[in-house]
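Everything on this sheet refers to the single structure shown next.
Heads up, one of the protein chains got dropped from this complex, but the rest are sitting where they should.
Chain naming follows the written order as A and B, and within any one chain the residues start at number 1.
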Amino acid sequence: MSAVFDTNPATAAPIEGYRPVAPVVERDGATAVVDADHVYYRELNEAIQQLVADGVRDLTIRGVNGQRYIGNGLTETDLRIRIQGVPGQDLGMFLGGPVIDVDTNAQDGVGNTMESGEICVHGSAGDVVGYGMRGGRILIRGDAGYRVGIHMKQYQNQLPEVIIGGKARDFFGEYMAGGRLVLLDLNSQLAGPALGNYTGTGMHGGEIFVRGTVDACLCGREVGVVPATPEQLETIRPLVTRYCEAFGADADGIMSQTFTRIAPVSSRPYGNLYCSM
Amino acid sequence: MINYLQPEFHVDIDYDRCHKCGRCAGQCGWGVYSFVERPLPDDAKCRACHRCVTFCPAHCITIKRSDLAYRENPNWPIRARKGVWRQAASGGVLLTSMGSDAPRGSIFDALTLDACQVTNPSIDPLREPMETRTVIGKRPRALGERVPKDWAGRLTLSTPILFAPMSFGSVSLNVHKSMAMAAKRLGTFMNTGEGGLHADLYPYQDNVIVQVASGRFGVTPEYLERGAAIEIKVGQGAKPGIGGHLPGEKINAEVSTTRMIPQGTDAISPAPHHDIYSIEDLRQLIYSLKEASGYKPVGVKIAAVHNVGAIASGIVRAGADYVYLDGMNGGTGAAPAVIRDHVGIPVELALAVVDQRLRDEGIRNEASIIVAGSIKSSADLAKALALGADAVALGSATLLALGCHLCQSCHTGCCSWGLTTQKPELTRRLDPEEGAQRLVNLVSAWTHELQEILGALGVNAVESLRGSRDRLRAIGLDAQTCEILGVAPAGR
Partner (left out) sequence: MCGLVGICDTGGTRHSGEDVMRAMALQHDRGNGLGAGYAGHGIYPELPDHYALHLLFENRAALERTEAFIDAYYELERAEAIPTRRTDGIGKAPLLWRYFVQPNAKKLSDSGQREDDYVVYGVMHINTHFDGATVVSSGKNMGVFKGVGFPEEIGHFYRIEEYGAHTWVAHNRFPTNSQAWWGGAHPFSLLDFSLVHNGELSSYGINARYIKQFGYVCTLFTDTEVATYLFDLLVRRHGLSFEDACAALAPPLWSAIDAMEPAARERATLMRDIYGSAMLNGPFAIVLGTNSGMVAFNDRVKLRPLVAAVSGDLVAVGSEESSLLEVLNTPDYVWAPKAGEPVIARVGQPFDITTATLHTTAERSAA
């Protein structure tokens, strides 16, 4: 915070938040560093798109703080984006192939309607992670907010996966129609149970794995809450291994613990709710 | 004397398809059928209750409206002519049952509900919490406010729907059992009406409101002790200002025991309570009931009449925990048609006036409002809540759920569906277990629909709809009615 009454009486123009200017770029072949400090998201994302179109495949963006839509709709499967700072809303929305790495926290809407690729957040994430996600992978080292994986779905060969190292809030896997959510309850700053209330309400596809036991009263009526069998647990080994590679943890140690599996009891939970007129 | 009246209905039997099984004759409570090798109907006795139609295995019975032509005269509707003929022949008061069939239309039907789009989100009621729990009774104005010692407890309902008072006597014991079982399973309340509490209902007494009416039938210290709350019945929407009369034929052994009157005698409820000639007497009775019952909630049921705002205010100031407003379209087991069809006001207006009056006087927290009088669907329920009701009570809808076809003949005691009769061969037609299930189904379905409406309104608790009149708009109501309702016309 600035000192009290540190006023410049000559101030002639309002304070600027973001500036609509092209960011400074340092480029070296397929590698580039973009300085996003207070650059408005539109100019920032324009520069990113231009660099990617020009063949840059290893892109570092530093000085990020709150710029929206980074990585939005990019489809280059060999592209890696490293973000330094807190990216803004809808990080990697509609992402179709690239890998995005965030060195600290992310805000709301990470991986919204994501198609493929990977988003790796070294801190915590905000609300609505992976809304409507159809494929790809999201790794969160810390905690996640409300409504993680809401209406995630799988289709043909696409199977979206989200793994969270810490805890998550209410409505985890709400309306979930496919894919996998894994919650490790390891690196959390949150007190209390790993999961919030209303877990898996309306869930009618996919599966949720939670390390340890889960109080069934936190879950919706539409799901069964039972210990995961060794065979079921094996299906998440590649995801857990990837998490451990990304954040430095012991995959075998994690996999040797007990997990709870939450899965829908029916693919049509509301079949009996209606009667025709 | 010659009977001027011709049958209203024609019982049409397709004899080619008829099994000649005689089930129609067995099912009819009105004696329509004689059976000589095949069923022979007497149209004059038919009430169009459809019991025979429902049970005919060949589906060969059709009840048709008589197409007998009368000379058109809009100033002399057939209804009016028939009334004159009936009364000229009998010298009697025209008696009828259930709610008014006068074609006045419903104010609820002229109201529409709001929904969220973009600026605030609708909520998905299937997956997000959607709270319908409702508490009936007095509450302090502020946390920490000292409440008078004589304030009673409150009733907690899982959903803002109760079963309306209908006495054992006017309806069968199996109807009472169905309501009691359903109330317990749903977490709401049934109401004894003024006919006492049969011992078979004791296991359900925590979900029973016991009524005290002018005839005081079955009212004992034990009765007051068993009820979860006590209701003073002052009036009924279908017959404001009129007492009751249960004919001796309906007073069988069970009814006699429950009402504590001799078998076969008429059970007469005086028009007024003869210990209430003024508002201070009501207060006296309310506190007498509280004293006798260990301070249970005491509600007061009144018919919706012109000055209902002031009356309700007086009732609340007299100490009632809830006011029950019964609108002019409410049902009855028996009432003079002239009273049923021409006295009182619609419940929508009464509710709007009472809710506003209690707010203006700063005493809305001192009583809940329950409304009844033709709540026909969850839409009516939601609109009543938005106008300011805490809960609604279902009378006609309850009987309909149990099989009633609204033939308006309860007062005859011959109900073919076994509901408003005491004849054992008829009452056994209602299996209380099945009846309870139907009532649970109905209330659950309306509750689901209410949750859908709350979700569309973007709120997740019923208290955010209650009294929220800006979520209503009126179509085709005049400006003054809109003003009374506190509802803007659609488009504004």
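Quick note on the criterion: a residue touches a chain if its C-beta (ideal position, glycine included) is under 8 Å from a C-beta of that chain, and two chains touch if they have at least 3 such contacts.
Since this is a predicted model, take the numbers as computed values, not measurements.
One chain is left out of this view; which of B:P74, B:G92 or B:G144 touches it in the full complex?
B:G144
Per the definition of touch given earlier, which of B:R154, B:H245 or B:H306 contacts the omitted chain?
Touching the chain that is not displayed is residue B:R154.
Write down which of A:P14, A:P230 or A:G271 is the residue touching the left-out chain.
A:P14
Which candidate, B:D43, B:E449 or B:E463, sits in contact with the chain we can't see?
Checking each option in B:D43, B:E449 or B:E463, the one touching the absent chain turns out to be B:E463.
Even though one chain is hidden, which residues of subunit A still touch it in the full complex?
Counting only subunit A, the missing chain is touched by 1-8, 11, 13-18, 41, 65-66, 68, 86, 88-89, 105, 107-108, 126-127, 145-146, 169-171, 188-192, 197.
Contact with the hidden chain only, please: which subunit B residues?
Within subunit B, the residues touching the omitted chain are 116, 119-121, 123, 128-129, 131, 133, 135, 139-145, 154, 359, 362, 364-365, 457-461, 463-471.
By our rule, only the chains that are shown with their structure count from here on.
Please compute the C-alpha centroid of subunit A, do the same for subunit B, then give the distance between them in whole Å.
54
Using the touch rule from the top, collect the residues of subunit B that touch subunit A in their complex.
Result: residues 124, 126-129, 445, 448 of subunit B touch subunit A.
Under the definition above, what is the set of subunit A residues touching subunit B in their complex?
171, 174-175, 198, 201-202, 220, 270, 273, 275
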